[in-house]
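Of the protein chains in this complex, one is absent; all others appear in place.
Per-chain residue numbering starts at 1, and chain names A and B are given in the order in which the chains are listed.
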Amino acid sequence: MLVARVEVSRGSLSLLVELAAAAGQVVVLLGPNGAGKSTTLRALAGLTPLTAGRIALDGQVLDDVGAGVFVPPERRPIGLVHQDPLLFPHLSVRDNVAFGVRARGADRAQARRVADGWLERMRLSELATVRPSALSGGQAQQVALARALAAGPHLLLLDEPLAALDVSTRSVVRTQLREHLTSFGGPSVLVTHDPLDALVLADQLVVVEAGRVVQAGPPSEVARQPHTDFVARLVGLNLYRGTCDSTGTVQLDGGGVLHAVASSAGAGPALVALRPGAVALHSSRPEGSPRNVWSGTVAGLELLGDRVRVAVEGSPSVLADVTAAAVADLGLRTGLGVWLSVKANDLEVYRSAPAPR
Amino acid sequence: MSRHDRLGRSRARSAPPWSLGIPAALALIFLLLPLTALVLRAPWAAMPRLLSEPTVRDALRLSLFTASLATVVATVLGVPLAWVLARIEFPGRSLARALVILPLVLPPVVGGVALLLALGRRGVVGGLLYDWTGWSLPFSTAGVVVAETFVAMPFLVVTVEGALRGFDQRYEEAGAMLGAGRLTVLRRVTLPMLAPSLAAGAVLCFARALGEFGATITFAGNAPGRTQTMPLAVYLALEDDPDAAIALSLVLLVVCVGVLLLLRERWLRRDLLG
Partner (left out) sequence: MTRVRVRGAAVALTCIALAACSSTSSGGATGGPVGGSHAITVYAASSLKDVFTLLGKNFSAANPGTTVTFSFGASSTLGQQLAQGAPADVFASASNNTMQAAVTAGAVSSFSVFATNVLEVATPPDNPGQVQALSDLARAGVTVAVCQPAVPCGAAATQLFAKAGLTVHPVSQEVDVKAVLTKVTLGEVDAGVVYVTDVLAAGTKVHGVLIPADTNVSTSYPIGVVTASKEQTTAAAFVAYVLSPAGSAALTAAGFGPA
């Protein structure tokens, strides 16, 4: 069990992140570049000193600025995997994996046996005698993980482990990584800026922006009810801030009104999430059931696979997904006036509560 | 056939432009000419007789022994120094760095005089040593090693320090995260990865020690078998037997070329760093 309060102030960086991860749980730190995610990881590893705060793992205090306790990185039972595998180039794969085992006191034969065990577990046995320079990116990353795990850590830290891989390798390795993280008994903290990593790998998602935690929760919840524009953009949702009344009518801060289903949340400041796929486009004002109807001007078109994302400016502005055929039918082009309609059901209204813990 | 390949690069890449090629050729000739002259004017007929002289064997044996020992001492002392200079911030670090380079720019004879004043029989430290033990460094083989180490160690320190400073410390962090303490990381990660630079530094050090003359003759003196190294033997042979001097010079040349060739193999194995 990891309990950490990480505060690092260095130059322009001001970081304050509180984290907890239970045994077997995978916590993913997600956020834009420069948010402080890697710094948090380095602080947990002991490679960056804390300005204030406390880190405890399985009850053992690793770092406590107030009490003056600091356990150096080599004595922390923590494994770290980088986006750059950093395999020792002068050692074979087997000796690389055995490195941590030997460092903790085993003799060479014993260490090699443990290493072979891990290589087999991760289906890398045929690479045992190969030098790191002969490995592919994906293989090297796997070996780096095996090396970290072989040393028997109680906490696993992964810093953008898939970032250096090409797209096709990434999905394969991501799946394998999920397997290994699941079978790893201790907590894992993984840092990424790729939302797909977060959605696939996380048990708990912690969003970090500008050195602060802005949202935390299970990935499904975060994906459905993002609290920040960054997350909304990542998961592809329209996000609005406003004030909701008891009937479900939301006065949007940026202008406009949206009518949602009256929720149990009650009146007060609220966030509204809207899937682009739930927005319908019309060339003239539509009649009928949708409670939300307004007009706007097409600002841009973007092809996404089998559909087109249309950016429409209006009160409010919105991203709408339509089929390519619809684009042709409606004669969509920049500057064209269009009408938008959204069903009340399709609007997700929720509180912008501060991130728990 | 097009002069450019598929990617548009000029095929005639092996011929340098005249403005570079001519000076390069001149430089090569300048460096090779004295060596070629040495080989051409060597007294080949008298060579067997000259080389069988015991003085030649003694001088060669002594030179190789002292230069090797000097390199070992320079490595044992120099690598830790290089590590401290590269990794530890301490007040006066830039001064320390300048002092380390000093023997490189100091005329060797000046170095020899300085060594005498420090470690000679009446020297600052040497005097104490003599009073306690009745033994002094000058005129001993140990004195030769000291003189050679003094002039050659900076080569090793500068090479290794440069390599350490350019070394990707994330590998050392990786080692630490796997549970290895600082010394273990140095021993099992940093030094093996620095092996090519270490080797280069050691070769430079050995070559400099092998060729050292001024400091050796000033500090250790000249006694055949004990302190008469090859360079000294060559210089002294010039007095009355130039043919012997040439023969000795050739031997030294062959030894140096041999050492360089032997270690070039290791330099070429740069697959260590991918």
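To be clear about the criterion, contacts are C-beta pairs under 8 Å (C-beta built on N, C-alpha and C of every residue); 3 or more make two chains touch, one makes a residue touch a chain.
Just so we're clear, the structure is a prediction, and the values are computed from it rather than from any experiment.
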List the shown chains that the missing chain touches in the full complex.
B
Check the options B:61, B:93 or B:122 and report the residue that touches the missing chain.
B:122
In the complete assembly, which of B:151, B:217, B:230 or B:247 touches the absent chain?
B:217
Could you pull out which residues of chain B are in touch with the chain that's been left out?
116, 120-122, 136, 138-139, 217, 221-224, 227, 235-236, 238-242
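What we mean here is this: only the chains that are shown with their structure count from here on.
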Chain A partner contacts - residues on chain B that touch it in the complex:
170-171, 173-182, 184, 188-189, 192-193, 195, 271-274
In the complex with chain B, residue positions of chain A that touch it
45, 47, 72-76, 78-80, 82, 84, 86, 88-90, 99-100, 103-104, 131-133, 147-148, 151
